[in-house]
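A protein chain is absent from this complex, but the other protein chains hold their places.
Per-chain numbering from 1; labels A, B and C assigned in written order.
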Amino acid sequence: MTSELVIGMAGAGGDGIVSAGESLIAAAAVEGYHAVLTKSFGSQIRGGESSCRLRISVDPILNPGGILDVAVAFNWDDFLRFGAELPVGGRTIVLYESATGVAPDRVPLAGIVLAEVRPVPIGQMAREAAGTEKAKNTVVLGLLAGWFGIAPDAILGGLRRKLAKKGAEVVEANDRAFSAGLRHAEGNPLAVPRRLEPSRPSTSAKLLADGNDMCAAGAIFAGCEFFGGYPITPSTEIMQFLGRELWRYGGAVLQAEDEIAGLGAVVGASFAGRKAMTATSGPGMSLKTEMLGLATIAELPLVCVNVQRGGPSTGIPTKSEQADLFQAVFSAHGDAVRPVLAPTSVADTFTVTVEAFNIAEEYQTPVIVLSDQEIAQRKETVDSIDTSRLRVVDRRRPTAADLEDYARFRLTESGISPLSQPGLEGGNYLASGIEHTERGAPTASGEMHARMNEKRLRKLDPLKDREDLFEVEGPRDAPIGLVAWGSLAGAAREARLLAAAEGLKVKLLVPRLLYPVAERVYDSFFRSVRSGLVIEQSHQGQLHRVLRMFVDLPRGVEAFSRSGANPIRPEEILDRVRQRAMALQRVREDELQPQE
Amino acid sequence: MTSELVIGMAGAGGDGIVSAGESLIAAAAVEGYHAVLTKSFGSQIRGGESSCRLRISVDPILNPGGILDVAVAFNWDDFLRFGAELPVGGRTIVLYESATGVAPDRVPLAGIVLAEVRPVPIGQMAREAAGTEKAKNTVVLGLLAGWFGIAPDAILGGLRRKLAKKGAEVVEANDRAFSAGLRHAEGNPLAVPRRLEPSRPSTSAKLLADGNDMCAAGAIFAGCEFFGGYPITPSTEIMQFLGRELWRYGGAVLQAEDEIAGLGAVVGASFAGRKAMTATSGPGMSLKTEMLGLATIAELPLVCVNVQRGGPSTGIPTKSEQADLFQAVFSAHGDAVRPVLAPTSVADTFTVTVEAFNIAEEYQTPVIVLSDQEIAQRKETVDSIDTSRLRVVDRRRPTAADLEDYARFRLTESGISPLSQPGLEGGNYLASGIEHTERGAPTASGEMHARMNEKRLRKLDPLKDREDLFEVEGPRDAPIGLVAWGSLAGAAREARLLAAAEGLKVKLLVPRLLYPVAERVYDSFFRSVRSGLVIEQSHQGQLHRVLRMFVDLPRGVEAFSRSGANPIRPEEILDRVRQRAMALQRVREDELQPQE
Amino acid sequence: MSTTTFTRFRSDLKPIWCPGCGDFGVVQAIYRALAAVGRPPHEIAFVSGIGCSSRIPGYTTAYGFNSVHGRALPIAQGIKLANPDLLVLVAGGDGDGFSIGGGHVPHAVRRNLDLTYIVMDNQIYGLTKGQLSPTSPRGLKTVTSAYGSLEDPVNPLLYVLAYGAGFVAQGTPADMGGLAAVIEEAIRFPGFAFVNVQSPCVTFGPAEAQLRAHKAQMQRLADVGHDPSDRLAAMALAQRYGEALHTGVFFRDPAPRPTYEAAVRDRQATLGNQAPSRARILEAFAPR
Partner (left out) sequence: MSTTTFTRFRSDLKPIWCPGCGDFGVVQAIYRALAAVGRPPHEIAFVSGIGCSSRIPGYTTAYGFNSVHGRALPIAQGIKLANPDLLVLVAGGDGDGFSIGGGHVPHAVRRNLDLTYIVMDNQIYGLTKGQLSPTSPRGLKTVTSAYGSLEDPVNPLLYVLAYGAGFVAQGTPADMGGLAAVIEEAIRFPGFAFVNVQSPCVTFGPAEAQLRAHKAQMQRLADVGHDPSDRLAAMALAQRYGEALHTGVFFRDPAPRPTYEAAVRDRQATLGNQAPSRARILEAFAPR
């Protein structure tokens, strides 16, 4: 029995790899397992190669996992195309289409001694059982259920529901294909059985969603009433979800002619008093730069989600990267500061999006949510979230007293000025991107400019004390400190647990607020740290640089970062932690040497 | 006799304030004086208030200067509107229109004991001498020539040339107005005469230009063949200059429909093998963000000038600020690094622009030139530049050998790959914003992505050793170090000289290359430094933050920065230097205390 | 109408336009039209981009938004969608609307929200001191076209007609009555309405584009017997933009299309009653 399995499958476009993965994770969720499903496609829109990896476990999961337990190759060319995304190793059991004619001792996985290799006449079984190769993926589901004991009934139930509309024949043919796989597995047991433990009665009902779903749901929860945007991979699903749902709540969704217009409409909706949001990815963010600056100086609340992908420019639209942090923080011209938040998991994307709306409304500022393709598009089981603990904040509107002598940009102590909206009598004002007086009149006065800049920045200071937007794991006095954000937080959490299990004293800081930099939070985290890593999926290690701007990092703290489309794995982090622990060890020993 | 004069004038739109200033500086230039003219207008396009300040000296000048020697008020309301831009003090001699009815002991300059106050019936004299109030500014020129001995013949000569086309009557009327002013001055000498020394026979012929002129001229010198842009204050004069000149050299200028198209055309022209440039200001820079990213990944040379103005958003279009550094460096999504240069004076704008083209062509990258309104629009006498010392670099084109097996993005040792262009047989390739292989084929490979990112950044490393792009003034071992860039370099240079004159040990580092950060240059500069200032015209002190990212600044080094539209003056810098010198003094004394 | 209602729409911000600028006439005409329409200022949102003309919202007592160059229409559409009860005016220059903002016009028109878009067409870039504008006549010499422009001008009227706008008109401050009238009619039109105003730039504008010339050239469409219900005929007339100066209504859709916000309201109504509470949105992800 094993407490978890990592399964990877790859094949041609028509093989139904992804829908097989979907069936597995749906079944896993129903059965109360924890699971993560990541998909990967070739660049072809259709008919190209595709793959997925499913990690399924009886315990909570922090990331998609590393080396595969089970590798399924519908054909070898396509399987190999995904290289590092489907890593095999000594513990991997390989199932593949025997029609490929490859001998078990000849599988093209150079120099790896595999746990077991099982050629299976998948296509043939599908034809015989269901009369069509289309059923190949169902056969494979049967094999997996049989050999690894993954929820047969739940899988079959799901398949039946899915196929119901296609009619009885299809359903029955599919049943036959599934049991063919099941029987084949039972008839040819593995040399060393590796069955998944039954799931633990889960404390809380599970949800099944991806990061983009959770972002859209968070927006709805937070009271979003308007979305304006333009399609772009990998963020489009947010607009698509809201395009189905938002109308129900009296809201509207506008697919605009471009990103500038999408954000422009959001700015207009916010000016008119509605909570509003847009979502995009790198190229769209670049286009929104000017409009974001307008929202900053006009002090209008809005949420702008950037689901990061590989850059620069069009880059690699289908892969994940964390290289848009510099842009999120610094793209505006002039002295403009806007809050930047980053979710660290699928579930997190919900609460971070709610928080983004709250901060936007409270401080009357655009807020940027930096998600990434990895979180946004991976499907995951989520313990249901206790939403009763979440606040929903609304912008401060002018009181009757304020309206007696209304000044939209009044220089208040907090820097926050009551915000009126069209329709409200007595609140009439001129919003503008031109520097303005307290009453909104255009000005070229350097003195007023300085005061308004100061106000617009000062109002955000309280954010630097939002410790609740940071997570610290591990012993407070650990000499080794890790910092990780976004999707890499999962890998870092796992690495820290592994390190702790090895007795290494390591702690981890996971910021959800990336900017403004909460100096005090970092100072206290680094107080005990003599060696550390800022772990990022970008060539430049962007957060590490941004932290240096505001925090005096201990000498031994460096970036562990590399370009996207090649995720940093927990084992890699663990390696580096080990090295650092040993280095510290050596230093300590030197210190203990008697000086002659 | 005085070696220099600072003259400030203000009045209504029709008063011809600025043309009077132009006449003065033209005469100054002809006579071989050093002079700087800055203009300032109200927000009104026409008919609003306007002002100018002229600093004229027998010695080289580093900045527009501070307290006025001579203040000319055509009317008091307009004069006072310019507040800090026309600072009066104890040494100021005030001339004003007596028709304002203000008594000499009642001039509205609260609490200042002025050197001298001279009401003059300017309008009346103009009417009497020339029959029109239009001649008021000529009367004032006569007064200034008479009282302060500023090149009467050169002024009059210039005026005559200017008015020639308007016919003999106008010229004669103008002559009368001028001599009326001259005679009034001679007839009513100042209590304490303050005449300008004759100019020194200047070593080299002088030029008269502003920063935008110099930028355009630099582009032409560097071989620019295409300009594409969109009008925006305060950069438009660059396009206007090139629109008159570039055609002569077989080049072309395109006023595009927006900034994106302007830069797009520049990218196209560069792809087609021409040296190309655009110029804009903050809002335009924001719109160009995506297209700049394309140029970075397609590795196409181009120069993008940002003449900074007050931000964020539309901000204060007519005033200077240095708050676009973050954007220049970090606006792109993805891991994109592009060189950023900043001129420090009008003359400098020429050489920095030439250097920008050289770097763009050599490294196949967009280069950003961060000018600012202060430098760009102030007119200044410039010692003619020895252009024979300047290099002009061309992009590396493929050799016959390269073409035998051409790979546009070949991973060479230097990171620079020969760049072909349409029309060249055998050099055909696909340029794209998508991540690509060495041969330009689209790829989603994480491994190739990492190598291309590394290549695109590595190729710029040599820039970090370009010490010639940095200027250091003052003793190498000075404990106090200043850093200043752009138009503030002038104020800092002047402050350092004043400090040195007081015997303070201060040095100054002026970077023309702002990014990538030349770590070694800063490290060696700061080695001796125990206290210092990074002096900037931005609320956040942006260069100070950028330096912190890469350089371990000594504890005592802080930002001295404030929002734009209110330039930091040499005296303010000197003050802070004095304080720091004293602080260090105290520390040293403490150290010398016998320890008990 | 009584001047009280008239002055109700004038703010205390003093216009900084050059003496004689055509935009003074435009803002006057807008005051009149608004007074006639009779909505109170706080129920009006007035959006513009950047330019001399785009300063106009600040000179009214409506909720104003002097936004960024070329983006007034997207912002205005967001406002109208957020609160369809508002009267939403949009205004700006020829450059703001047909150069940098030109990409937004066809989409605003085809969506057909009930907006009134007023362009102050002076065939020049005023605020930036006299560069070519998209409507500048071919050959015009300006600071950015020292030897004359090489481009045929944009044709705002023909473009917007081709985009399918339900109301397209032109006016000039040379005829204040006519100008106020078309603006009022545009505001009352249910759907996207466009008014091109020949509004002279006295400081930088072409000599042929000044009030005197307008008075001479002007031809009222009413007088030339044009049928405003015929889009093709309107297009034929509009092709003469630049040579002739026709004022009045080029096209008025006899059967106005339903507005976008109307369709949105229907959709909100039909789907609204299926709405779970926002607090229960996560239930959408329960596995089955």
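Quick note on the criterion: a residue touches a chain if its C-beta (ideal position, glycine included) is under 8 Å from a C-beta of that chain, and two chains touch if they have at least 3 such contacts.
Predicted, not measured: the structure shown is a model, and the values here were computed from it.
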item	value
Contacts of the hidden chain among displayed chains	A, B, C
Contact with the hidden chain (one of B:Leu156, B:Ile238 or B:Val266)	B:Val266
Contact residue for the chain not shown (choose from A:Gly66, A:Pro231, A:Gly250 or A:Pro554)	A:Pro231
Contact partner of the left-out chain, one of A:Arg161, A:Arg200, A:Arg244 or A:Arg527	A:Arg244
Hidden partner chain, residues of chain B it touches	26, 29-30, 161, 205-209, 213, 217, 220-221, 223, 225-226, 228, 245, 247-252, 254, 256-258, 260-274, 276, 290-291, 294, 298, 350, 381-382, 384-385, 387, 421-434, 441-442
Those residues of chain A which, in the complete complex, touch the missing chain	42-48, 230-233, 236, 239-240, 243-244, 247, 253, 255, 257-259, 283, 313-314
Residue ranges of chain C at the interface with the undisplayed chain	98-104, 106-107, 110-112, 134, 147, 150-155, 158-159, 161-164, 232, 235-236, 257, 260, 263-264, 267, 271
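One rule holds for everything that comes next: only the chains that are shown with their structure count from here on.
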item	value
Centroid distance [mean C-alpha coordinates] between chain C and chain B, Å	38
Residues within chain A bordering two or more other chains	290, 294, 298, 432-434, 442
Multi-partner residues of chain C (each touching 2 or more other chains)	50, 68
